[in-house]
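The complex appears here minus one protein chain, its other protein chains still in place.
By written order: A, B and C. Residues from 1 in each chain.
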Amino acid sequence: MILAATGPEIAFWGFAVVAGIAGFFVVGSRNVVHAALYLVGVLGSVGAIYIVLGAEFVGWVQILIYVGAIVVLLLFGIMLTKAPIGGVALDNNQRPVAFIVAATTFGGLTWIIWRTFGGTRIRLSPTRTAQIGNSLFTHFVLPFEAVSVLLLAALVGAIVLARRD
Amino acid sequence: MTEHAYLIPILPLAAFFLIIAFGKRLPLKGPEIGIVAVSISFIMSVGIIAKFVGAHGAEHAREISTRWFPFGSGAHLQIGMKIDGLTAVMFIVVTTVSLLVQIYSIGYMKGEVRYTWFFAALSLFTGSMLTLVIANNLLMMLIGWELVGICSYLLIGHYWEEKANSNAAIKAFITTKTGDVPFLIGIFVLFAGTHTFNINAIYHKVAVGDVSHATLTAAAILLFGGAIGKSGQFPLHVWLPDAMAGPTPVSALIHAATMVTAGVFLVARLFPVFAASPEALNEVALIGAFTMLFAALIAMVQDDIKRVLAYSTVSQLAYMMAALGVGAREAAVFHLFTHAFFKALLFLGAGSVIHAAHSNSMRDMGGLRKLMPTTYATFLIATLALSGIPPFAGFWSKDEILTEAFRAGQHGPTHIVGYIVYVFGAITAFLTAFYMMRAFQMTFMGKYRGEAHPHESPRVMTGPLVILGALSVVAGFVGIPGLKSGFGSWLALGEHEVESANYLLIVVSVLLAGGGLVLGSRVYRTYAEVDPLERLGWFHKVLVNKFYIDEFYMAAIVRPIRDRVSRATLWINQNVLDGAVNGAAAVAKISGDGLYDQLDQKVVDGAINGIGITARATGGVLKYLQSGDVQKYAAYLFAGIVILAVLFTRFA
Amino acid sequence: MPTTLDLHAVLPEIILSGTLLAVLVVDLFLRDERKLWNSVIAMAGVLGSFWATLTLIGDHRATFNGMFVVDSFALLFKLMFLAVAALVILISANYLDEGVRSTQGEFYFLLLSSFLGMLLMASSRDFLMLFVALELVSAPGFLVAGFKKRDARSNEAAVKFFLFGVLSTAVMLFGMSLIYGVTKSTNLVAVGQALAHPAARSEPLIVASILFIVAGFGFKVSAVPFHFWAPDTYEGSPVPVAAFLSVASKAAGFAGLLQLMFVAFPHQSNVWAPGFAIMAVATMTLGNIVALAQTNIVRLLAYSSIAQAGYMLLPFAVVGGAGPAVMRQAFAASLTYILIYSFMNLGAFAVVIVVNRKRSSNLIADYDGLMSREPGLTTAMLFFLLSLAGIPPLAGFWAKFFVFSAAINGNAAWLAAVMVLNSVIGLYYYLSIGARMVLRPAEDQSRIGVPFALAAAIILLVIIVVAVGVFPDFFNHFSPRSTLVAL
Partner (left out) sequence: MNLAWPLTLGALLFSIGVYGVLARRNAVLVLMSIELMLNAVNVNLVAFSTWIRETIAIGQIFALFVITIAAAEVGIGLAIVLLIFRNRETINIDEIDLLKW
């Protein structure tokens, strides 16, 4: 099966493995900053997978916004809260429960996904960015406007809360 | 007249709002509005009942309804009125008693707190009861039923500054509510069986046999639960004696016309449903038979004059229930009718006495005959009427019940039940005469033993007494056996056959009543510091302690539940919830914040609160799920999803 | 793809958006002691939007490619949300002016943003739109919950609300993504048609997705086991925010849930209805029982509102495999309950806000003897409590009655019985507050004083609770005509 794999498939596999392993480290790392850096790994790989799957615009947005903005924000958060870098336990006492829940979720989801989509093939072809833009500003203009209000609200609210007074 | 019968409940209801809005600015501070309103209602009621007198009364029965709001698919719920003989009789009872009570209260409540509000509440009480009576469907009836409950709560707790009074109000409310739960379920069982709330439609469905026997039995028994609560039947009678905490005119109203008669009215109104199920009828009969004797025994040893009357009400209501149980609907309603007058008279008379003697205890009275002649005379009439001495009102109705019970024993479907009711009824008749004579002797005869300076009450109070006295004499004549257009035909049941009198039974009951009176007056002719009944020994003690029912509820239901729950709480806390740490905290919390203390205070009457305690204790345990740790919540969330997933797939 | 936009259809939303921007800008120029003007502007905007909604009554419009629909269902909810918005502004004004004066403008701005999300929610007929609207409802909620910045409890309320909120959103989105994959559409009607196929009825993937989506909205309506945030957040938040969350935000959740279950997933009702039965029973029982053990009035109202959500969920449980008539009745019952609940619960919270002005501890013990201090206020509270308890003839009775008869008609008598038992437990704690207010002696005999805005809100709410009790037709009038359940 591996032998029959095409280029995009190999690329997908590569990024998927990186994303998975980095994901484990995000929730397993004993250092907050390391966890954030592993998160960059996950997000970057996922962005790359979008590009492999033909969703170029989404892929670049993922890398720009997530890696460029969200992770930086999270790092600011880590620094401002003077989170202990290593040493102090970052986990609470319900790890076993968490593990069982996560394993059950993964098992269950994988089972139902393969049951339904096990034999379905994707033909990869890129979606042009123009297509996305066109669709966003015609078909989806209402949610777009709504999200702009949401962003404004989040901005104003976050400033009010975070500001010292 | 019949077409505008809806005004009868609406006028007092409107009076309620008018009194609240303008009452304080009027010369009498409120009562005039209520009295005018209920007077008009009374006149209209007379007009309506006049139509039912005579052989063709049944033809005047009306059901008028209008669409209320859409309900279900295509159907409409209706608001409307059902006017028949039963409604007409109830109208007369409620409006007469309410009118007289309101007039009497002008004198009785003079200078009391919340004077105007009191009259507003009386009007609301009257209007609610009339709404219940006029209803042509069960939902409207339920609204009246609940309103009556709320009003009684407000009025019993009128002097809420004293804790005992507020407790009595809560006890009354919760006890009757306990009966309302099966009542509500019963209404919906009936609805599920008949697909209608309309009473006439229910009659029809039952008559044509559209509804299964099981459904009817279940519905009837559940509905009877409501009647047990409202009419103070065993085992939910505990609230009625405590309800004496309210002002005496309120007691008169509750015991004669509103509230407690609602239960009897309910069974009478839905009689076809009960009649379709012999099991349900027998239950009604047996509970009635038991309660009448039980309450009469307790009444014998009470020293508080109002409590004697309260237990007497329980007993007399049981007569009505038992009569319904043996199928004698007319006799039951007849007794309701006559009882309303002499019981209202007794309470108002007692009120007059209490007003004068400043005490409820008969041990502080005595010798009031000379000092309060009007009260004395009317009280005597009422005593004779309640005891069942001819020709006073009570005789005719009580005798009819006993006759019907005996007849049910001879010909009824379940002979034994009829005979049981008859025997219990006969014994109770004897006891009733006895305890009434005891009360009468202790209050009016002998020498005055109290500290106050009693004098006759003002005219505004004695006037109603005289009117009720007259009614207590004559009200029974409408139901003399063999009378062609008598009481039975008013109810317009259709195939009313005129029963011939059974003279043997009449003689027996007169002898029993007379015997009770004679015995009572012999024993209590001279006042004794120690009640002669104490010679009965342990039995007297049992009676004084009201058969230990309150204590039984406490010991058999409340404590075991409470103790077991507390033990279970402890166990669960220690073993299940988050180990010993939380458990210890929880126990400390429970004992610490004085949950028990609070509960003990709140446990006025155990059995009823038992459920509340269980639920509360469960709440006390369950609340520890809310540990404050949001990640635990998240874990519970996923656990919930898993449970739901199992549920979803089980049905997939 | 040329699309003509129907701007009249979105006029209420446009007016509200304009207002929230206006509040934000005007606030910059207001000195601290004049901040009350913000509430005036907000109120004007809400009323304008209400008027705009009224002009749409009777219409049936769909615009933005079917994502946004104006029909009687949407209009009914919008009118309700706007009425609640006006009342929330009324009950917040004094509280804010005495507490968090400097951030008042932002508070109204966030509040209106959330209400904008609700208006959109009522009209959304698309997963994407529902998601965006849901977030627009929630996100300002997270922020206003923490508006008492120096109060550690308020902070905690916000963080719990936030974490629970984003977690359930993530779960819900996962479900939505799978449904999109199966049905190749995000439009609710199209999804419903795609899922009507017999093979799709019990496909595990679809069942799991529905469950995930229910979890997301279950959070919003605080159904057990997605309710845990609610008591903590209500208790810690500023009281008007708790009122807002327990009424408007919950109703918005139901607006979404009703559309999802009855438009997108009706063909799976055999699968989800039993789950809803358990959820409803658990929600009402847990809410009621734990409420008994409370000493804080806001927390008690939080559990009471959880219990009330259980009653609203109950009709969902009877539609499994039922015919259209039962389905329509269940839908109407749930809808009516939500509408009636909103007003009576808001009333109870309004009274709590008044008492909170005097004593900020919010203990139930603070209500002892309230009758002798503020008879009018106490009477109003008694109306709200009795209505919540479902005593006829107040509005709450009819709410329970419709749900009850929906259960009976749907052959779920056991659910009806559970509901009655629960009402009795509820009665117990509602009445015990009532009894304390009337019967216990007051520690402090001084009057509290009811500011004009609060008094106006309370009087309006009493009128609504009584009027709907006498004319239950008022609400019931709309619901059966809803175009949503035209199955």
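What we mean here is this: contacts are C-beta pairs under 8 Å (C-beta built on N, C-alpha and C of every residue); 3 or more make two chains touch, one makes a residue touch a chain.
Keep in mind it's a predicted model, so treat the numbers as computed, not measured.
Undergrad: Can you list the shown chains that the hidden chain touches?
TA: A, B, C
Undergrad: Which one touches the absent chain: C:G192, C:G218, C:G236 or C:P451?
TA: Here the residue in touch with the unshown chain is C:G236.
Undergrad: Spell out the interface residues on chain B facing the chain that's missing from view.
TA: Considering the whole complex, chain B reaches the absent chain at 623-624, 626-631, 634-635, 638.
Undergrad: What does the interface between chain C and the hidden chain look like in terms of residue numbers?
TA: Where chain C meets the chain not shown: residues 127-128, 131-132, 135, 139, 142-143, 146, 149-153, 155-160, 162-163, 166-167, 170-171, 173-174, 176-178, 180-181, 184-186, 231-232, 235-236, 293.
Undergrad: Which chain A residues would touch the chain omitted from the figure, given the whole complex?
TA: Answer for chain A: residues 6, 8-9, 12, 16, 19-20, 23-24, 26-27, 32, 35-36, 39, 42-43, 46, 49-50, 53-55, 57-58, 61-62, 65-66, 69-70, 73-74, 76-78, 80-83, 89-95, 97-99, 101-103, 105-106, 109-110, 113-114, 117-125, 127, 131-132, 135-136, 139-140, 143, 147, 150-151, 154-155, 157-159, 161-162, 164 touch the chain left out.
As a working rule, only the chains that are shown with their structure count from here on.
Undergrad: Distance between chain A and chain B based on Cα centroids, please, to the nearest Å.
TA: 69
Undergrad: Could you please state the distance in Å, as a whole number, between where the Cα atoms of chain B are centred and where those of chain C are centred?
TA: That pair's centroid distance is 41 Å.
Undergrad: Measuring from the mean C-alpha position of chain A to the mean C-alpha position of chain C, what distance in angstrom results?
TA: So the centroids are 32 Å from each other.
Undergrad: Provide the list of chain B residues touching at least two other chains, using ranges where the numbers run on.
TA: Within chain B, the residues that touch at least two other chains are 639, 645.
Undergrad: Can you list every residue of chain C that touches 2 or more other chains, as numbers and ranges?
TA: 204, 208
Undergrad: Under the stated contact criterion, what part of chain A meets chain C in this complex?
TA: Within the complex, chain A touches chain C at residues 108-109, 111-113, 115-117, 134, 138-143, 146-147, 149-150, 152-154, 156-158, 160-161, 165.
Undergrad: Using the touch definition up top, name the residues of chain A that touch chain B in the complex.
TA: Per the stated touch rule, the residues are 92, 94, 97-98, 101, 104-105, 108.
Undergrad: Which residues of chain B touch chain A once you look at their complex with the stated criterion?
TA: It comes out as residues 631-632, 635, 638-639, 642, 645.
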